[in-house]
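This report concerns only the one structure given below.
The complex appears here minus one protein chain, its other protein chains still in place.
In this document, chain identifiers A and B correspond to the written order of the chains, with residue numbering beginning at 1 in each.
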Amino acid sequence: MRLNGLQKASLRIKMIITTKRLVNFTTIVAILVIWYVISMVVKPIFLPSPADVFVRTYTVYNKILVSSILYSLMRIFLGFLSGSLVGFVLGIVISWNKILEWWFDPLVEIVRPIPVVALIPLFILWFGLGEIGKVLLIAFGCFVRQVVITREAIKNVPSVYLKAAQTLGATQRVQLFRTIILPSITPEMIGGLRVTVAAAFGYCAAAEFLGAQSGLGYIIIIARRYLYTFAVIFGIIIFGLLAWSADGIVRYLDRRINVWTERENR
Amino acid sequence: MSRNPGTELGTKIMIRDVSLTYQGRNSKHGDVIALQDINFSIYENEIVTVVGPSGCGKTTLLFLMAGLLKPTRGEILVDGEKVTGPNSQRAMVFQEDAVFPWLTVTGNLEYGLKLKGVSFSKQKEIVLHYIKLVGLEGFEDAYPKELSGGMKKKVDIARCYAINPAVLLMDEPFGSLDVITKERMQMELLRIWHTERKTVCFITHDIEEALFISQRIVILSARPGEVKRIVKVPFKGDRDLSLKTSAKFQDLRKELWHEISAEVKIL
Partner (left out) sequence: MINLKKLKHIISLRQILGFSSIISAGLLWYIVSMVVSPLFVPSPKEVFFGGYDLYKEILMTSILYTFYRVVMGFFIGSALGILVGVAMSWNRFIQWILDPIIELIRPIPVIALIPLFILWIGLGETSRIIIIVFASFVVLVVNTSEAIKNVPILYINAARTLGAFTKARIFRTVILPAITPELMAGIRIAAAASFDLAAAAEFIGAQRGLGYIIICAKRFLFTNGIIFGIFLFTLLAWLTNIIIRYFDKRVNIWTERGKA
């Protein structure tokens, strides 16, 4: 079926229109337009215009804006890193042999369902309103998640790999862990990392809402008290952008590290 | 270490009075006898195939030889030494895809060598040699995801060969391949084996495969698995696929088919 020039052109345009990037871009523009229109109609306390959100927030908070964002990022980064690392190590310890597994299982199952946010008042009592408490809370949340994720990933290693490695000479547990288990769980772990990162942002927001004197969440909660909706929305957008970027970084790592995985492209 | 001199008739593997019973969990599920009184030997540099109905314990026997399972009674000796656990002397090619997907072909072949502490240059030499032997030149840096099923099996075989094991154990290695690839792989295995002799114990339920590649066939009965009969395969070493359609081959196949079929109780 030969396509004439016009059909070819329209096909190409169709292809460009439906690419994800352009759709996203158009949606953002569309949303901004709709937002603007609605904000004209509705009271600014409910929906300030886009201009308000960005300009007014800057004017009101400009001194502490950047430092707040940095404070939040630092907490998330430190908490996530320490919590995930310790969680990862403990996840390995738990899966080392059956005895350790059976010992730790009930403890893990008890700690697992604790809503981390519910711990915030306790942490405030213990550590005050300073940095340590918040970082520790985020770390704890990431820790629990990471232990479970690591444990699951190790359990899911196909046993045929372990058997094959043994018949190739890897008879010690350490060898098996280092050469088989660690490489084979990497894809699953990085997938789990995305979830943990997203959770870290949530915990940070909660911690900063309830007991902080600095940070992005602090700005949001203070703004709410003054009914500065524009700042609230601004803070939310920033949170979203930061979380999205963090997710993007993990996804990039995923592509680079897991070169060998078979990707199912749909 | 009592090692038989490298004569063709030296005993490589000796299986003595081996039985394996799975302990019942409680009074409801009694003990299950998987294998009973298995006694036979495999000689140096021969290919022996173990056949039998499903569930007769063929794979269990192979796992016992590898050291991945321990017998409840009896012992298995390889080169005169008792088997107590898995090690690189008894390399195994599994039924499932066991090639490590996170390593390239070269990486996979190097795996066992690294564990042995072989020097870097020697590693390269050995790896190159076996990639050539199995016919995977050009794929040294390919990841398993880029390879076909048959090629992955070749990597597996090369990987085992690279560590120079005393015996090579193969658990229905070609079971998941399509018919044409399977027959090609059988030819390839024979070719590789002719070039570098190894003692091989092969498991399959495909009677033609067994007749085609081995020198002797051990027939196991249904559970509890016992050695029913050991058949000496009369065909000469130089075999090709046309053998499969010869009259003698087909006669033997029918004979074995009936013998094994008699053991299969459920349709």
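Keep this in mind: a contact is a pair of C-beta atoms (placed from the backbone, for glycine too) under 8 Å apart; a residue touches a chain by one contact, two chains touch by 3 or more.
This one's a predicted model, so the numbers in the text were calculated from it and none came from an experiment.
Touch with the chain omitted from the figure is made, among A:65, A:90, A:120 or A:193, by A:120.
Residue in contact with the omitted chain (choice from A:155, A:178 or A:255): A:155. On the side of chain A, the interface with the absent chain consists of residues 23-24, 26-28, 31, 45-46, 99, 102-107, 110, 113-122, 124-126, 155, 198, 201-206, 209-210, 217, 220-221, 223-224, 227, 229, 232-233, 235-236, 239-241, 243-244, 247, 266, using the contact rule stated above.
The definition used in the following text is that only the chains that are shown with their structure count from here on.
Of all the residues in chain A, the ones that touch chain B in their complex are 158, 160-161, 163-171, 175, 179-180, 183-184, 186, 259-262. Remark: chain B residues 66, 68, 85-88, 90-92, 94, 96-98, 100-103, 111-112, 115-116, 143-145, 156, 159-160, 163, 169 touch chain A in the complex.
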